[in-house]
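With one protein chain withheld, the remaining protein chains of the complex are depicted in position.
Presenting chain A:
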């Protein structure tokens, strides 16, 4: 003590200087890494902005009431008429069916894991739910095809096959997010309910689910947003059609992502004498971009609504 306090004025200012100046080399490394980390974030934002801008710029011209409310029946070559109504309808029907299949299984599994889960079964369910999130979408499609091919023969292509394939992709997402939401419900609420003599199942239905309903809705909406844009499983299960078909249990259906892909792969149409009112050579790619814009709008809307629901309706916990 006495040594360090012998010359208080000079010593402390010297020490303060030494302590506050960083070695230039270390400071430089710090700065360089900071810049690199900021650049990394910027690098991720470039494709996001660029992609959304491209889709809006390319697709906006094609969007019209006719495009949204007509099908492609009897539209050939460079004919600029026709639209994506059949594809929107197919996407809505198939995704709704997939939701109807996955949400009960997903939420009940989440309830099992949070409220009952003990032992090897709970551990393996948690593990395999995580593994299931990594199943390639095309494999889910092949699974649905194999399942229905064994029952109905290999030529079957119906909407419900696509719904089954999408459910395989959707169930783990629903389980994961709902599990997180159920874990957020404070134990005090459950205990208060038990103390009033309410049975466990009624506590789960009336207290736990009621408290977390906003979070569950968000989880389900985000899961729908995740599968609504799946292309590959629908390509191998639902097939393609140019007509309107709202019956998921009979016949092929068109969906938005598959429509975008089919139009993309058609390439330019031959238009002798250049573009006219009845023949536009790049109409297929215009259709693809138009469908992409509608699809991306649906996905972004689902994401936005999902996040807003949590913000607005989440109960004040804690």
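In this section, a contact is a pair of C-beta atoms (placed from the backbone, for glycine too) under 8 Å apart; a residue touches a chain by one contact, two chains touch by 3 or more; residues count from 1.
Here, contacts and distances are computed from a predicted model.
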item	value
Omitted chain, identified by the protein name its UniProt record gives, among "ABC transporter ATP-binding protein", "Dimethyl sulfoxide reductase anchor subunit", "Phosphate transport system permease protein" or "Cell envelope biogenesis protein OmpA"	"Phosphate transport system permease protein"
Touch criterion as defined above, residue of A:71, A:95 or A:109 at the omitted chain	A:109
Chain A residues touching the omitted chain (full complex)	19, 22, 26-27, 29-30, 33-34, 36-41, 43-45, 47-48, 50-51, 54-55, 58, 104-105, 108-109, 111-113, 115-117, 121-122, 124-125, 127-140, 142-143, 145-147, 149-150, 154, 168, 171-172, 175, 199-201, 204, 225-226, 228-232, 235-236, 239-240, 257, 260-261, 264-265, 285, 288-289, 292, 295-296, 299-300, 303, 307
